[in-house]
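A single protein chain has been removed from this complex, and every other one stays in its place.
Showing chain A:
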Amino acid sequence: MGIEARERRQPWILLAPALTSVTLLLFVPLAFIVVYSFWLRTATGADQVGFYLDNWQEALGDPFYRDILFSTLRIAAITTVVCAVMGYPAAYFIARSRGNKAILLLMLMLPFWISYIIRTMSWINILGVSGALNWLLQTLGIINEPIQMLYNETTVILGLVHFLLPFMILNVYVALEGIDISLEDAACSLGSTRWQSFLEVTLPLSLPGLAAGGLLCFVLSAGTYITPLVLGGPRDAMFANLVFEAVITQLNWPLGSALSLMLLAILGGLVLIYNHFLGMGQLMKGLG
């Protein structure tokens, strides 16, 4: 075998373990789900093999699913905006700070050392009826009876922001790090104020990072089911909760498959749109 032939083969040999596991653990199960979504669950509880469109008709046609889909996208959108508004200044601060960057970034990473579920559940100890905040308000005599603060859309968004903010900050931070600091100085020397230089130069140059962070926040929050399960009320179910409900509670795998493919199609579409305009490179930068 020649050197060139060997060099052509080498990447494939190196990729083989990863490709094999992705194929076996992702694409094969996904193919099962596609197939499942056309089966039919009968009244007896058995799945009838075949090509039925009933699940798809239900998933796409039932206003119940549509409403929850819209509220899922709305919650994801609000979470993304809140993360952007809160995350950008933090990222800017870290990127422009001198010396203690490593410590600030470490602090940003610290929450990842604790399970996401535990972090989510910690809000119950803070906002619950017998939680810290109610205790404080009662002790101070501001309220007599504990207030019900948990289990609504706001706490779901709170939990999601808590979970996703570091992703946004990291992405924006990476974009800001790549911007030459003398660009703002140059803009100022030409007559723009600090704020104008930020708007004219730094902000536009950091948009790819903001978009990457936004995409991550949106996709992760639109697909979440733990946060609404832990912090939401009965009416705050998100789309992934419906999938969970269909598959685990009702054991209706065909319907669950159709619903999960719907969500996958929407979020996948978003990623494709993002990729078309900005490319995956920025996202990879932020994750690396």
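As a convention for this text, contacts are C-beta pairs under 8 Å (C-beta built on N, C-alpha and C of every residue); 3 or more make two chains touch, one makes a residue touch a chain; residues count from 1.
Note that contacts and distances are computed from a predicted model.
Protein name for the hidden chain, per its UniProt entry and selected from "BlaI/MecI/CopY family transcriptional regulator", "NADH-quinone oxidoreductase subunit I", "ABC transporter ATP-binding protein" or "L-lactate dehydrogenase complex protein LldE": "ABC transporter ATP-binding protein".
From the set A:T42, A:S115 or A:S182, the residue in touch with the chain omitted from the display is A:S182, counting the whole complex.
Looking at A:Q10, A:S130, A:T193 or A:Q250, the residue that reaches the missing chain in the full complex is A:T193. The chain not shown here touches chain A at positions 180, 182-183, 185-194, 196, 200-201, 204-205.
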